[in-house]
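Missing here: one protein chain of the complex. Every other protein chain is in place.
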Amino acid sequence: MEAFFAIFNTDLLVATIRLSTPITLAAVGATICEKSGIVNIAMEGMMIMGAFFAVIIAYYTGNPWLGLVGGVAAGGIFSLVHAVATVTFHLDHVVSGAVLNILSFGIVRYLMVLFFGHPGTTDPIPVGLGGYQFAIPGLSKIPVLGPMFFNQTPIIYMSFILIVGALFFLKKTKVGLHLRAAGEHPLALETIGVSVYKMRYLGVVISGLFSGLAGAYLSIENAVSFTEGMSNGRGFIALAAMISGGWTALGSFAAALFFGFADAFQIRMQIFKVLPIPAEIFIIFPYIATVIAVAGLVKKSRPPRADGIDFMIEREDG
Amino acid sequence: MNKVFKTLTLLIVVTLVFGVVFSSCKKKEEVVEAAPVAKPIVAMATDTGGLGDKSFNDGSFQGLKDAAVDFNLDARVVESKQQTDYVPNLSGLAEDGAEVVFGVGFLMADALLEAAANNPDTAFAGIDVWIDPSSAPKNVQGLLFKEQESGYIAGVVAGLLTKEHASVSDRLNDDNVVGMVLGMDIPPVERFQAGFYAGVKSVNPDCTVLSVVTGTFTDQAKGKESALAMIEQGADIIFQIAGLTGLGALNAADEAGIAGIGVDVDQYAVAPDAIITSAVKGITQASYLTIKDVVDGKFVGGDNKVFGINEGATGIAPYHNWNNIIPGVVKDAVDKATADLKSGKVVAPASRAEAGYEG
Partner (left out) sequence: MQITKLKPVFYVLAVISGIVGIVMYFSSIFSGFFFILLALIIYYLYRLLATDLKTVKSDIIPLLKNLLIPLIGMSSAIIIGAIIMALTGYDPIKAYKALFYGGFVKNWSISILNATPLVFTGLSIAFAFKAGLFNIGAEGQYYIGAMVATFLGITFNLPPVLSLFLIFIIGGLLAAAYNFIPALLKVKTGAHEVITTMMFAHIAKYLSSIFVRGMGGDSAGLHPYVTDPILDTNWLMRFKSIFPSANYRVHIGILIGIGMALLVNYILYKTTFGYEIRAIGQNKDAARGQGISVGKNIFIALLFAGFLAGFAGVTQVVGLDHKMYENLNAGYGWNGISVALLAANHPIGVIFTALLWGVLDAGGQYMTRTTQIPNSIVEIIKGIMLFLIVARYIYSWLGNRIKRKLGTRIKKSGGAK
């Protein structure tokens, strides 16, 4: 039993942050996307694209920061496909998302053969972002919270800033207000002269940028190479986090943290061999915990009113 | 029901027209297929993991490529996408005229037997596959490895370095703890694990051996996190048995300033300063030797061939950067363990149960 309590230490919380960061980023991005009225199940695909291109660019330039930019841009560009498909071509949002996920697997595998001559894993990049861990003087000395929030690697810091930024954007800015209106009352928005299409494009692309960053985190910060399947369903977990977070940025963050915590916790349960049961039982713990949390803790929440509903407007000028 | 029926039939026609059109191309195709091939073919089918796993699929293919150069052959590979692909891929490669067809991974066992029965003139070999000698066709051979021996020797190195000789490098600490990161809990992984545990305990009975099953072979972040969790508990040597997931584990060891041990192939290049050695598994050698047997006409099927330390297929990779760090005593102990395994004085356990490990 002593071993069991030894699990609960600062390291567990730090690991929680590390494990939840990619999920947080993708989930917060998806929240913005869905606030604008576009359902997004393609975070997995966008993450893969982001992760892959981050490595490609970092590999050929030798600069992880350029890789970071490349990964984010790749996520954004790839998400444009979703935007064009759902907004301009009025394709069903789930269909488009599914297509993007399929495409990303194929494209990455195909390109990997072209660039590196073999699928599976890329060659390692010279320098990763993991080496840029930076302790903020003073703040990092705070017990528990210091190591959690103020002694991390660049993209983790960015994720904190982006959460605050997303909150501010959605609540306090005019564009954010319009974006939310595009997901709640698109017709009303259009009547006051704001283009719903533009808002929805914006929402999707922001989501793509966030997911691309999440991918870059996996490939060039947490690791130094891209591996097929390295996203390992995190895009879908992010989807779950966004929904159980009640379609809010803060809720998504909390849900992602919860999942990261459960995962970090199960790893430590295995190490301490708290119970003599098959390892798989520990591995499924985060999933069970998520179901329980969703069942018991999360209040009834609803998506934006016009979420997933196509908006078509006929203009004379075309 | 009318509308349904109509839609159904019409759609059937459209699908089938395709079929007929292409079946009419059949004759022409066969001519293309039967075009004279300059070089004899050697081929392999991967399991659903595919190439790029830096483990058995890549290792086997390397053996094919090496043999292709040495014996002037044409090496081919096909990656299976799902389990239904195994039999047609193996049979198909045989029909393409391959001299020997490799099925890679223990999941291929049944498919190999089926394909071998259907193509009695082609030699088949299964990497990590055990076949039943009493019932298997005579043209199929199972190639197995004593991973536990590699694990055992790596365990001896880890067991001695983690405490007794921890002073030789600042990557090692005084805590008597080592860790393992596992991919999926499958037979070859378990053999490595059991051997490593036994190896550590043989030289350092008090050592704490931790292990985490990640449940995946592709998720670097998970491997890293598992390694870090063990490093928090004082582990200073991380042994990865998790394919690509393990790259994350070695990466974690490197970043945390501790040591790591690679698996399957010499993984020194992943983190040159951190990797002490790698517990290797001579898959490349096994596929190469099997092709050589076929070329020389010495291939004998219907049984399993076990590659162990006496065949030079198991053991550890060179120490590289650690060569000057590791004290001679440890090297001597490794030599002794190797000799004991060779002579049969010591038998490395092949399962957790045999090793007495509850992990």
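Think of it as A and B in the order they're written, each chain with its own count starting at 1.
The rule we apply is simple: a contact is a pair of C-beta atoms (placed from the backbone, for glycine too) under 8 Å apart; a residue touches a chain by one contact, two chains touch by 3 or more.
Note that the structure is predicted; figures quoted are calculated from it, not measured.
Novice: Among B:Gln62, B:Ser169, B:Gln233 or B:Ser351, which residue is in contact with the omitted chain in the full complex?
Specialist: B:Ser351
Novice: Quick one: say which of A:Ala85, A:Met148 or A:Ala216 touches the chain that got left out.
Specialist: A:Ala85
Novice: So one chain is hidden, and I want to know which residue out of B:Pro88, B:Gly234 or B:Gly302 touches that hidden chain in the complete assembly.
Specialist: Once the missing chain is taken into account, the touching residue is B:Pro88.
Novice: Looking at the whole complex, which of B:Phe56, B:Phe106 or B:Tyr268 touches the chain that is not displayed?
Specialist: Missing-chain contact among the listed residues: B:Phe106.
Novice: Which residue from A:Ser96, A:Gln152, A:Ser207 or A:Thr248 sits in contact with the chain not drawn here?
Specialist: Per the contact definition at the top, the residue touching the missing chain is A:Ser96.
Novice: Can you work out which residue in B:Gly215, B:Gly243 or B:Gly308 touches the chain that's missing from view?
Specialist: B:Gly215
Novice: Using the document's contact rule, name the residues of subunit A that touch the chain not shown here.
Specialist: Touch with the absent chain occurs at residues 85, 88-92, 94-96, 98-100, 102-103, 105-107, 109-110, 113-114, 119, 233, 236, 239-240, 243-244, 278, 280-281, 283-284, 287-288, 290-291, 294-296, 298, 300-301, 318.
Novice: Taking the full complex into account, what residues of subunit B touch the chain not shown?
Specialist: 4-20, 22-23, 25-26, 29, 32-33, 48-49, 76-85, 87-89, 92-93, 96, 106-107, 109-110, 130, 132, 144, 184-187, 215, 351
Definition applied: only the chains that are shown with their structure count from here on.
Novice: Name, in rising order, each residue of subunit B that touches subunit A in their complex.
Specialist: 50-54, 58, 79, 179, 182, 185, 210-216, 218-222, 224-226, 228-230, 232-233, 244, 247-248, 251, 255, 270, 358-359
Novice: For the complex, which residues does subunit A have touching subunit B?
Specialist: My answer: residues 9, 11, 15, 18-19, 22, 112, 118-121, 124, 130-131, 218, 222-225, 227-230, 232, 263-264, 267-268, 270-271, 273, 276, 278-280, 282-283.
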